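Excluded from the complex is one protein chain; the other protein chains are retained at their positions.
Note that the chains take the letters A and B in the order they are written out, and that residue 1 is the start of every chain.
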Amino acid sequence: MTVVFGIFLLTLLVITAVAVVRTRNLFVAVMLLGIFSLLIAANFLLLDAADVALTEAAVGAGISTVLFLGALALTSETEHAATPHRWLSLIVVVSATLVVLYATFDKPTFGDPEAPIQQHVAPWYLEKTPEYIDVPNVVTAVLASFRGYDTLGEVFVVFTAGIGVLFLFSAPHGHAARRRPGARDGSSIGLRDDLIPRVVGRLLVPFILLFGLYVQFHGDYGPGGGFQAGALVAAAFILYALVEGEDRTLQALPFNALLALMVSGALLYGLVGVASIFLGGNFLDYSVLSEDPVAGQHLGILLIEAGVGLTVTGVLLSIFHAFAARDRF
Amino acid sequence: MQTVLDIMSWILLTAGGGFVLVGGIGALRMPNLYTRMHAASVTDTMGAVLVLSGIMLQAGLSLATIKIAAILLFLLFTSPTSSYALASAAMLAGIKPDAGRAADCEDAS
Partner (left out) sequence: MYYVVTIATLITMALALVRALLGPTVYDRVLSVNMFGTKTVLLIAVIAFLAGRPDFLDLALAYALINFIGVLAVLEFFKSRAARRAAERAGDDA
């Protein structure tokens, strides 16, 4: 029965994807991408992958939509006319698709218990996690400890993306106004005139922040972790910026504090690794962080998840402010 | 006792599913934006209340019930706000609550 649901959702996904490509109005494409993200997350949930579904929800359906809209506000809303007669592109795409489809014939069937990953990789992680790390959520154990290098790379990628966007937006350009003309013509970002969203938004922001903190620290026991928590905390501040205005948000959390968050998160992650070297272990070997190796692992996971959360929050919020502060690109 | 709870859950879940379906059909078939909003709000309120209450009965007294109650409370707070914001934005953009005519507005896409 789950397979039927999965196939149904995948069919809707294909329809949405085709509609995203075919539409000329970019705003419609952004809306459909929001639906796309929700469908993908529902699929992940059917496949029992809760952490990924939570990250997809927080980042794809919420933050990405806000950032796309910010980009649309700065550029134009319709796509340029499509280049006609792109036969070479069509041939390349079709042949790549056929190659990939042919490659799937050799893969083990979906859910096959004899597949190599079920025989060698998964049982090892499931057996060794209670012994070495002793957290109930194996995904967090794999992500934070067994595959700590990969997560370090991910944090640095997020950090680099943030730096890249900030560079792009601070490049000097011609005559376009740098800051949005605020009260001069009465148009200011924020739904300040609308009382109901403003009241409800202000009521909800502390609860969203609390939920973000809960997801951050609950990642050892259930779906959660640094990436999801960072996205949720950033979403809380974005909500505040939407209902109160970007200036008030910058008063609440100044731009320099955001840059400090970005840097300190990645730095914390790297410092934990270096501290492990100084204490006698390998890079990112948390067992040496305390006398009891398991307690050391817990401490290490706590610190690096905090680092991930800080960086993700800082990057998402600084990208949001970079978009929101501009009048034209 | 368990069977009583099961039967009540079954009734609530099926009724909730029915309301959700009715709202979905309404959102598709109604002639105007504002009437579609009416239909969609049926799913958000009655559908959500019934379905989540049915699940709460199944969960018994546990942390899951409190979480579901939090989800329900949150949905009941934010759905009307979203509908209000959408309706006011549509009104300001000039979409007339005029059932039966093709939508005439400056934002047609």
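Heads up, the rule we're going with is that a residue touches a chain if its C-beta (ideal position, glycine included) is under 8 Å from a C-beta of that chain, and two chains touch if they have at least 3 such contacts.
These numbers come from a predicted model, not from an experiment.
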Touching the absent chain when the full complex is considered, from A:141, A:242 or A:306: A:242
Residues in chain A touching the chain absent from view: 1, 5, 8-9, 12, 15-16, 19, 27-28, 31-32, 34-35, 38, 41-42, 45-46, 48, 50, 53-54, 57-58, 61-62, 65-66, 69, 72-73, 181, 185-187, 189-191, 197, 201, 204, 208, 211, 214-215, 218, 221-224, 228, 232, 235, 238-239, 242-243
Positions on chain B contacted by the hidden chain, ascending: 6, 9-10, 13-14, 16-18, 20-21, 23-25, 27-28, 33, 36-37, 40, 43-44, 47-48, 51-52, 54-55, 58-59, 62-64, 67-68, 70-71, 74-75, 78-79, 81-82, 85-86, 89-90, 92-93, 95, 102-103, 105, 107-109
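Keep this in mind: only the chains that are shown with their structure count from here on.
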Chain A to chain B touching residues, read off their complex: 25, 27-28, 191, 194, 196-197, 200-201, 203-204
In the complex, chain B residues that touch chain A: 74, 77-78, 81, 84-85, 88, 109
